[in-house]
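A quick write-up on the structure given underneath.
Note that one protein chain is taken out, while the other chains of the complex remain in position.
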Amino acid sequence: MMFDINNIRPLLEEDTSIVGDNDKIHFDNVKTLKEADEHSLVWCKLEGESLLAQIEATKAKIIVCGNKTEIPDKYQKQKCFIISESPKLQFSKIVNELFNKIINPVIHKTAVIDAEAVIGEGTSIGANTVIGKCKIGSGCIINCNCHIDDNTEIGDRVVIGSSTVIGGTGFGYSRDIDGKLVLFPHVGGVVIKDDVEIGSNTSIDRGSLGNTIISSGVKIDNLVHVAHNVFIGKNSLIIANTVLGGSAIIGENTWIAPSVCLKNGVTIGDNVTVGMGAIVTKNIPDGETWVGNPAMPLEQFMKQRKNG
Amino acid sequence: MMFDINNIRPLLEEDTSIVGDNDKIHFDNVKTLKEADEHSLVWCKLEGESLLAQIEATKAKIIVCGNKTEIPDKYQKQKCFIISESPKLQFSKIVNELFNKIINPVIHKTAVIDAEAVIGEGTSIGANTVIGKCKIGSGCIINCNCHIDDNTEIGDRVVIGSSTVIGGTGFGYSRDIDGKLVLFPHVGGVVIKDDVEIGSNTSIDRGSLGNTIISSGVKIDNLVHVAHNVFIGKNSLIIANTVLGGSAIIGENTWIAPSVCLKNGVTIGDNVTVGMGAIVTKNIPDGETWVGNPAMPLEQFMKQRKNG
Partner (left out) sequence: MMFDINNIRPLLEEDTSIVGDNDKIHFDNVKTLKEADEHSLVWCKLEGESLLAQIEATKAKIIVCGNKTEIPDKYQKQKCFIISESPKLQFSKIVNELFNKIINPVIHKTAVIDAEAVIGEGTSIGANTVIGKCKIGSGCIINCNCHIDDNTEIGDRVVIGSSTVIGGTGFGYSRDIDGKLVLFPHVGGVVIKDDVEIGSNTSIDRGSLGNTIISSGVKIDNLVHVAHNVFIGKNSLIIANTVLGGSAIIGENTWIAPSVCLKNGVTIGDNVTVGMGAIVTKNIPDGETWVGNPAMPLEQFMKQRKNG
């Protein structure tokens, strides 16, 4: 499908303006600057001379870019520029609106769904996915080969990648007098609120007595382990290969980098940044950045490295 | 189903006693202290004033707790206390006995099972699980979307989480003179003994020439990588996101924390503790605790940090 500037106008943020020639520009694809053809919509994160060099080099004629660089007349005559304070965000919004495949919601015939499961309108369930006695909201996309076990509650517009397992038994043992390991009971469930997105091959265990809770807007990447009774606050991001230990509490708008490990029971505040590979054994207050093994505040880490 | 103190009596450990009012107490659920209602069975790990505050606050009337705190008369008149040296273990045993769902063993109709597979009595196999030419014992629970490949031998009462893969080809290559990678042969299998529990999204590779061996009572969490020819001794625990490198040997009753990485071929003794995120490149003797990247004995690590 071929679009033009009129398809873009209603999608512009307040801080966005259009400059340059825009009447005859048509686009039907999105590409990188390098791979673009003359019907590509592209974006550029650079400013100044670097931006101008990219504009010169790319075949694209419609470019989303930042607002810190004056676009010379010669380019304005050839191309059209969507100038934004947040070009990546503006580009994402345009593309998500115009190019997202409309998926007809389908519950695949090979999905195995418990007779007591309740599934909302417009929710898609992929091939070979197994759904237990759960409540799933509307407009969700659950991919293939997942297992959503009994006692899981999922909100609206939740997206779950393939081979992800939600509601498995948590891991917590006591040794009896013979050294044998006795499993602590896991009779809780998992609660996933609206607009959560979860990647592939991720495991979210059910709570032992209470629930494991993922608040609205949280994004969880691939291959993440969320142990029993974890609480994740709104709009936080948990990147790939991370372990959230049992009963860990994570605040809102917090960013947990890849390959992080949070000890059982720690509390991480709001607006915290935990760096790649951090091994977190202590609580982290609101707004701080921690890194390292064992993790410590960034300033302390930098000072130690200087002395080391 | 409603239970009373008489259902608990036969499940008590030798070191456990019952105090307080217990004739009229009934329970039909298990919850956290905070979420409990008047028919909840709960436990508390605290002692002293903290325990008493919890007793005061919770609605629960039947509480499993430790033996280091005298329970005042006023509470003994309202509630019933199961006093134990190991309250968590005592609570687990009661709940596991009374509240575990009796699962009727079922081999789900969508499971794909090789004609030569031998499966014991009372073993459940979940939806979409694929079983090769294997021998599986009795009373096992194998969840959904698993792949148990040819040449795997599984004992009795083994539990395996969803999307777990057992018996995949190990990873070991030599470069030939052209730099091309030639796979070392993997003709071995996997042997899993009785009472092993394995989480979801875990991969256990088959041996190259010999077998990969998981001894009885071992517990392996989610997202663990067990490479070819690993040996894990009895009753050891391997927590989430850990890598056990090829031919690594792990003793008995050893605890490997989350996000640990053991180098190919290392030997870890009995009763060892390996801390979160430890990168283990050397053998660890019996009974020691190692942490850090690279891992070292805890005392050495603490000393270095003090000096650092």
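Chains: A and B, in written order; residue numbering restarts at 1 for each.
Going forward, a contact is a pair of C-beta atoms (placed from the backbone, for glycine too) under 8 Å apart; a residue touches a chain by one contact, two chains touch by 3 or more.
Please read these numbers as outputs of a predicted model, since none were measured by experiment.
Novice: Just to verify: which one of A:T58, A:T169 or A:S259 makes contact with the chain not shown?
Specialist: The one listed residue touching the chain not shown is A:S259.
Novice: Could you tell me which of B:A57, B:V112 or B:M302 touches the chain that is not displayed?
Specialist: B:V112
Novice: Hey, which of B:A36, B:L237, B:C261 or B:V291 is the one touching the hidden chain?
Specialist: B:C261
Novice: Specify the residue from the set B:D205, B:D221 or B:E252 that touches the hidden chain.
Specialist: B:D205
Novice: Mind listing the chain A residues that contact the chain we can't see here?
Specialist: Counting only chain A, the missing chain is touched by 30-32, 34-35, 42, 86, 88-89, 91-93, 95-96, 99-100, 108, 110, 126-128, 143-145, 159, 161-163, 197, 199-201, 217, 219, 221-223, 235, 237, 239-241, 253, 258-259, 276-277, 292-293, 308.
Novice: Which residue numbers on chain B touch the omitted chain?
Specialist: Residues 110, 112, 128, 130, 145-147, 149, 163-165, 168-169, 171, 173-176, 179-185, 187, 201-203, 205, 209-210, 223, 225, 227, 241, 243, 245, 259, 261, 263, 277, 279, 281, 293-294, 304, 307-308 of chain B touch the chain absent from view.
Criterion: only the chains that are shown with their structure count from here on.
Novice: Just curious, how far off is chain B from chain A if you go by their C-alpha centres, in Å?
Specialist: Averaging C-alpha atoms per chain gives centres 29 Å apart.
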